[in-house]
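Everything below concerns the one structure shown next.
Removed from the display is one protein chain of the complex; every other protein chain stays in position.
Our next item is subunit A:
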């Protein structure tokens, strides 16, 4: 394609619940292969923004464009459903609480959507499951049920499940927040691996260390607006906005305390 457009383009994103405006005219672009962290206090709108990207939480107004196609189109119900299901196949999402399907084995969790939506054969599905689970280091758990896995393992399966659809973009909504501290690292390692493979990722996180070491760009949100953005070296070391400074002071000091 000769036309130059951002890979992910969020334009004038606005969302309100009644009088409460949770996103206020947000403009944000992400390039192909870029890894972006969204940080900010709870209630800042960062999860809402992330969930607007695949239209799980529809915007009140504004546009989300992925690779030249608008995700949140206004269409009659049936057409919209068809369109959004198509778009979502390109956007993987990982949730704080994993949301694995407890009635399916790890293998079935990974292969259900590709089988159903892409019509792949049983043999292809098995191969896909093995590939994706080997990728997250859980091949030996392929025939387990989710309840038989640790939190970190569950989250790695959830990542494999999302990747099995071969998405163009991955969204992570506080993927490690529900994990015991000793299980965070194994999930971070998988995410780092994806970063090295140049997967485009938008990551809502509370982990400043991870954001600093893995992400190309950090976006600090507060009160429904992007307060400050830039490379982690700049945002973390030399923030220009008072709200960013205050957030980082609290967060980094909490960090220091819990590390003691």
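Quick notes
Throughout what follows, a contact is a pair of C-beta atoms (placed from the backbone, for glycine too) under 8 Å apart; a residue touches a chain by one contact, two chains touch by 3 or more; residues count from 1.
In this section, contacts and distances are computed from a predicted model.
Between the listed names "Fe-S cluster assembly ATPase SufC", "Amino acid ABC transporter membrane protein 1 (PAAT family)", "YCII-related domain-containing protein" or "Sec-dependent nitrous-oxide reductase", the UniProt record for the complex's undisplayed chain reads "Amino acid ABC transporter membrane protein 1 (PAAT family)".
Among A:27, A:61, A:79 or A:99, only A:99 touches the chain that is left out of the view. Listed residues A:148, A:177, A:213 or A:238: the one in touch with the omitted chain is A:148. The chain that is not drawn here is touched, among residues A:81, A:180, A:197 or A:246, by A:81.
The residue touching the chain not shown here, chosen from A:35, A:71, A:142 or A:162, is A:162. Panel shows subunit A; residues 54, 56, 81, 85-86, 88-89, 91-93, 95, 97, 99-103, 112-113, 116-117, 145, 147-148, 158, 161-162, 165 of it touch the chain omitted from the view.
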